[in-house]
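Take a look at this one; I'll ask things after.
The complex appears here minus one protein chain, its other protein chains still in place.
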Amino acid sequence: MTTTSIPMNAPPQTRHGSESETSPEEVLALARTLRWEIGGDFHQTLMETIYTDAARIADRAVTRPGEKPRFDLDRTIDGLVTSRRWGIPIMILMFTAVFWITITGANIPSQMLSNLLIGTIYPALQQAAAAIGMPWWLSGFLIDGMYLATAWVVSVMLPPMAIFFPLFTLLEDFGYLPRVAFNLDNIYKKSGAHGKQSLSMMMGFGCNAAGIVSTRIIDSPRERLIAILTNNFALCNGRWPTQILLATIFIGALAPVYMAGLISALAVVGIAMLGIVISFLVSGMLSRSLLKGEVSTFSLELPPFRPPRVLQTIYTSFIDRTLYVLWRAVVFAAPAGAVIWLVSNITINGTSAAQYIINVLDPIGLLFGLNGVILLAYVVAIPANEIVIPTILMLTVMTLGATNLGAGAGVMFETESNAATKAILTAGGWTVLTAISVMLFSLLHNPCSTTIYTIYKETGSKKWATVSTLLPLAMGFAVTFVVAQVWRLVFGAG
Amino acid sequence: MPDPLIALIVAGLLAGITALLFWPERGLVIRWRRSRQMNERVLAEDALKQIHKSEMRGQVATLDGVAGALQISRDHTAELLARAEENGLVSNEAGVLHLTPEGRNAALHIIRAHRLWERYLADQTGFGEAQWHGQAEILEHSLPPEEVDALAAKLGYPTHDPHGDPIPDASGQYVAHGGQPLTAIALDQPAQIVHIEDEPETIYAQLVALGLYPGMTVRLVEASSKRVRFWANGDEHVLAPILATNISVVPLPETATVVVESDSETLADLKLGERGKVSAISPRCRGAERRRFMDLGILPGTVISAEMVSAGGDPTAYRIREALIALRSEQASMIQITRRLEPAA
Partner (left out) sequence: MNTVNEKTQNGATAPVFDEALIKSLEEDSDGQTFTINIEPPPAMPDGCSSCAVHNAANLRSLGVDMTEWDYVVALAGNPNVGKSTVFNALTGLRQHTGNWPGKTVSRAEGGFEYGESRYKLVDLPGTYSLLATSMDEEIARDFILFGQPDVTIVVVDATRLERNLNLVLQVLEITDRVVVCLNLMDEARRHGLKVDERRLALDLGVPVIPTEARHKRGMNELIQAVDEVATGKYQPKPHRIQSTPPALKNAVNQLVTQLEKIVPGLPNARWVALRLLDGDQSIADALNEGRLGALANSNTSHPAGDLMAVQL
């Protein structure tokens, strides 16, 4: 054997030894030599050393109660919320309550905000602009474009978020959410994910950007990336209205009147469930392919229950989450409104730019059961999903050339009644297939720009931001394509 | 509008072709790239490594041996070796191949890159042990010396790869593990596994599947030409001698306690309300997960009690140094415990 070996004992160095200068390299070399001597388990030895000291000091300082308190409330609550029989029902009950309070509680303030921002301020701004003699293109760009889109997003987005996030935060402060992750971990483990992903998904039902920020509670790199990349499959607040509207006017209408409400509700829940199923599938796929090499660890600490401080929680969660998300949405929505107004009002040879684009996109859209208007609406609505339906209505009216409908080129609107909306859409060529395709595409398409930006900020990686953008988009096109073709195969061209 | 049936067929074909081309690990693009990497330089480096391995084992390196190991023809091997001889890397004395000092240096550089990369995969990525060797076999040829040094620095100059093989330092020096085959130690002699040979892969996979890892303490209880029986971390194993020789051990002092049957429990065996004292964290658990365990205070001597099971049946929450920590069953099974709790000092 010809291997040379390093000297096992470095020459003894004493404090008052040689006067010769020592260089950093020599110290590092000595450190490396010593590492062969002390063995590979150094880290463990060091930790044991520290913990030995910590245990001794703690033992001296802490006096534990001689006997356990007879009624330990924490244990009782824990026993209940994690029990096999009651754990899951309690969880379902809690979250149903949270969503119910959010949906019903948001309706009234949403309507009030809409009345104020769109019903009162918007005409007032238009009058003011006319009074000071603002040119039509400037007032259109600023008021019909930027202001209206922003007002739309605020009135749709703010109330549910201002209710949902504080409620969620209260559960979090109480210490209940870690128990949910604990209960659901077994399901998530099967797809290579972390139980805490259930919570970032639930936050995602409120807003995907907030859901992605909340993945910070997942401390394992691989599982956190999975949670970030699949959060978009949680149907967010901006997309629920689209689902509900289309389910009501197209799917519910297929059923007898007394069943219509139930059927359309089931359709919406079905889409949300599909999102959850897809998030499991994609999680499993990612953990076995793209993310195979990422580090994976699991630990979940169950903190003690703490009585939440209600007022402070509402205040801080409003500041931190609601306003944060809203601000980003506004920053992105205003330019989107401007773009929508511009493409509808810039005309070439008497035809608007929007019309040109729609004509190009139409045949592509048809392949997927969609149409050019929908595709264009989704392109301009990248900043905020809330404006998809108003944009579709506006563009449809524009392509129809119906001057008696809508509010003018580039001006988003919603109709007073579902019947009027259905009339406009049917005139625009919509069928049940179109409605189903839009519902699917609304679930499966690129996240909004706020979310993409958040993913970029959270992962610090353009690669993951791109993957999270293109992956759902590709899935959306694949799913709508197959559904559309099979539909036509079965029901004939529709 | 295209006919839906045709559209579906065309799309299906397109998807099929894309998958065929870009499928990870088995797609045509990946295969083509891989075949390009198998060039002459790679083969020459593998030949040096093979000769070094023979020398280390005290075996005679021959042209046939190298050709067999590299799975290339004799003529091709002869060509490779002739070039290596010209470059002063190999000397050929009456059919016996030897490495020159330069050749040994070159071989050690490749081995260093290989073992460092395995260490990296084991400690800082989520790849399983089955994938370490294969990846390292490819990367050892493409990492330039500066990057190998940077990798060593990033890993904190590790001394051993995850199989227990020493990693040569930048000047090619290292301390051999000094182990002997498991079959060579005396019966009932406590010993520690220092190395598990990772080639051939089929045997390595079997040993890994048995849960054997460097760092485990073992005790041989039977060694015959038919079978080798031994205790390792509380489990009895029976191996064919051919497998057992791939495990290297160093004897431990007689006083060392080898975990035997009665103690062979892990945290996963605790029932609710029961307590156990950590005796060791399995060597199978390494990298980020091992450090996390330690940060949470899971160390030899820590007393842990099982407190509650999730409604989903799996993670179990344990009381660890006052905190309630949920661990999955496969994690809990990596923490070996004993139920003998000495009375508190």
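Each chain gets a letter, A and B, in the order it is written, and its residues are counted from 1.
Rule of thumb we're sticking to: a residue touches a chain if its C-beta (ideal position, glycine included) is under 8 Å from a C-beta of that chain, and two chains touch if they have at least 3 such contacts.
For clarity, every value in this text was computed on a predicted model and none was experimentally measured.
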Out of A:84, A:190, A:288 or A:309, only one touches the absent chain, namely A:309
Out of B:74, B:154, B:227 or B:339, only one touches the absent chain, namely B:154
Of A:217, A:326 or A:398, the residue touching the omitted chain is A:217
The missing chain sits against chain A at residues 10, 12-15, 17, 21-28, 30-31, 34-35, 37-38, 42-43, 45-65, 69, 169, 172-175, 177-178, 213, 216-217, 219, 301, 303-304, 306, 308-309, 312, 315-317, 319-321
The missing chain sits against chain B at residues 153-158, 288, 291, 294-297, 320-323, 345
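In the analysis below, only the chains that are shown with their structure count from here on.
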Between chain A and chain B, the Cα-mean centres are separated in Å by 40
Touching chain A in the complex, chain B uses residues 1-2, 4-5, 7-8, 11, 24, 55-56, 58, 104, 121, 124-127, 157-160, 169, 172-176, 215, 281, 287-292, 294-297, 299-302, 307-315, 317, 323-328, 331
Touching chain B in the complex, chain A uses residues 1-6, 8, 32, 35-36, 40-41, 43-44, 47-48, 51, 78-79, 82-84, 86-88, 182-187, 189, 195, 220, 222, 289, 291-304, 366-367, 481-482, 484-486, 488-489, 493
